[in-house]
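With one protein chain removed, the remaining protein chains of the complex are shown where they sit.
First chain written, first letter: the chains are A, B and C, and each begins at residue 1.
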Amino acid sequence: MCGQNMLDIEGLVLRRGRRLLARRIDLRVDRGAFAYIVGPNGSGKSTLLRVLAGFGRPEEGVIRWSGRTIGEWGGAYRGEVAFLGHLEGIKPMLTPEENLAYRRLLVGPTGWRVPTPSPFFDASALPDLPCQRLSAGQRRRVSLACLEHSAAPLWLLDEPLTSLDHDGVAALGGLLARHLMAGGTAVVASHQPLPPTLVPATVLELGTKR
Amino acid sequence: MTWSTFWSMGGFALYVWPAFGFGFLVMVGNLVSAARLEKRARREVREAQETQALEP
Amino acid sequence: MNGLLGAQLRMIYRARGDYLAPVIFYVLVASLFPLALGPSPRLLSLIAPGVIWIDATLASVVAFAGLFRDDYDDGSLEQMLLSPRPLELIVLVRVFAGWVSLSLPLVLLAPLLALWFSFPPPILPVLLVSLVLTTGCLTLLGALGSALTVGLRHSLVLLPVLLLPLATPVLIFGAHAVLLAERGLDPRTPLYVLAALFFLALALIPKATAAALRVALEV
Partner (left out) sequence: MSGRWSRWIHRWASPPYFYRASRPWGRVFAVVSFVAIAIGLYGGLWLAPPDFQQGNGFRIIYVHVPSAWMSLFIFVFLAVCGLIGLIWRIKLAHAMASAAAPIGAAFTAITLVTGSLWAKPMWGTFWVWDARLTSELILFFLYLGVIALSRSFENQQTGDRAAAILAIVGAVDVPIIHYSVDWWQTLHQGAIFRGNPFDGHLHTTVAPSMLWPLLVMWLGFMCYFGALVLWRARSEILLRQLDTGWAREAVGAP
């Protein structure tokens, strides 16, 4: 039986356009743990994360979250997931604070929580300028600040470390550790090495034909 | 209805026959394009088989 | 929801440069007709309703081609689709903000156009009411078109082909309300039908737009 906050993937076959990607994926991520997806470019890392977030459907296979398949979850699944894709998902013409407020309106009261004790990514520390005038690293910090406020139990992070500086990476390590300790689950895909504090429960190698 | 009135369509031959002609032409054109679509589909399936056969 | 609207309006204000472009387009195209057809007031007032409505339709296509394109490009469309709030409501707020950004200037400019096309002043109110309803329908249709083509690069060519056939009833009733008023006849019938079209669009199109956005991101 699948426990609460447990992600279970069986026999997943992904397709991008006309090509079938990788091989059948079987993955189980328990509550409080995270899976680390590695693999060369085009091996389907992003496609896998997008399918887990509900963008796109697998060719075959079943994805269960807390015992129910995505189909059974239906609309409610949206509240369970926080997705950080290649794109930051923040509005360039708004300042970091305004972006945080906008995301709060989107996510709604249930999906929002104030990070305790202190935020790893503090939007107010960033310059109060429209994000289009900030550096890529600062914009990444804004989207990670939005992630930090998310109450969604399942975090899907696609290349979260891009354009982060040294202490940015450490901060992300702390953020993810706090999320896992709070009983959350995560799937992280990345090229760069993870901060040493984070030990993935399982490492999934995509792109090699078994 | 004699043959002569049939062909002349009572003076409207210039409009009746082109109308039916165009209709017939388009409906046959549909058949031709359907045949070409089938040929393309079969070709693409064969191509897909070959590329699939190449991959390990 | 009003917070969301406030945020949308702030975004429009911040990026007002590219939201003014369609309005300038609208005024520019309107001013071409006297140059093309001669300045005689009698002729201009005759063609005015047609000019204004075709102009407003084209301006709305230009204005709303990229309504969701920016969200798609910066990734906030993904966040919108992941939001537990009903997508139709978020789309409606977006459409209303877009409507304010286009139709408010158009309505404010109506007196100027009335001047240019030598409109008899008493029919200005009919022009305003009809313009408000017309831009309402056009904004909704524009949102649907933008959602259908959000994943495409060159949608500015495809969008008119999709939208204009759908917009013809709005064009007919919008233009003829003013035409009847100009002839001193009672313009209420086309205005009522226009209002009915607007509410029908209000009921149907946000649902279709939300479905189109989900299709674009394969939800």
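Here are some notes:
The rule is simple: contacts are C-beta pairs under 8 Å (C-beta built on N, C-alpha and C of every residue); 3 or more make two chains touch, one makes a residue touch a chain.
Computed from a predicted structure; not experimentally measured.
Within the full complex, the chain left out of the display contacts the shown chains A, B, C. One of C:12, C:27, C:162 or C:202 touches the chain omitted from the figure, and that residue is C:162.
For the chain left out of this panel, the touching residue among C:12, C:172 or C:195 is C:172.
The missing chain lies against chain C, touching residues 144, 148-149, 151-152, 158, 161-162, 164-166, 168-169, 172-173, 176, 193, 197, 200, 204-205, 208, 211-212, 215-216, 218. Although one chain is not drawn, its touching partners on chain A can still be listed: residues 17-18, 20. For chain B, the residues touching the chain absent from view are 1, 5-6, 9-12, 15-16, 18-20, 22-23, 26-27, 29-31, 33-34, 37-38, 40-42, 44-46, 48-49, 52.
Keep in mind that, in the parts below, only the chains that are shown with their structure count from here on.
In terms of which chains touch, the assembly is arranged in some other way, matching none of the line, ring, star or all-to-all patterns. For chain A, the chain whose average C-alpha position is most distant is B. Put simply, the chain closest to the centre of the protein, by Cα centroids, is C. Centre-to-centre, using mean CA coordinates, chain A is 38 Å away from chain C. Annotation: 41 Å between the Cα-based centres of chain B and chain C. Separating the CA-averaged centres of chain A and chain B is a span of 53 Å.
Within chain B, contacts with two or more other chains are made by no residue at all.
Shared contact sites, meaning residues of chain C that touch two or more other chains, are absent.
Chain A makes touch with chain C in their complex at residues 53-57, 75-76, 78-79, 81-83, 85-94, 98, 101-103, 105-108, 110-111, 130.
Against chain A, the residues of chain C that register as touching in their complex are 3-4, 7, 10-11, 14-15, 73-76, 78-85, 90, 217-219.
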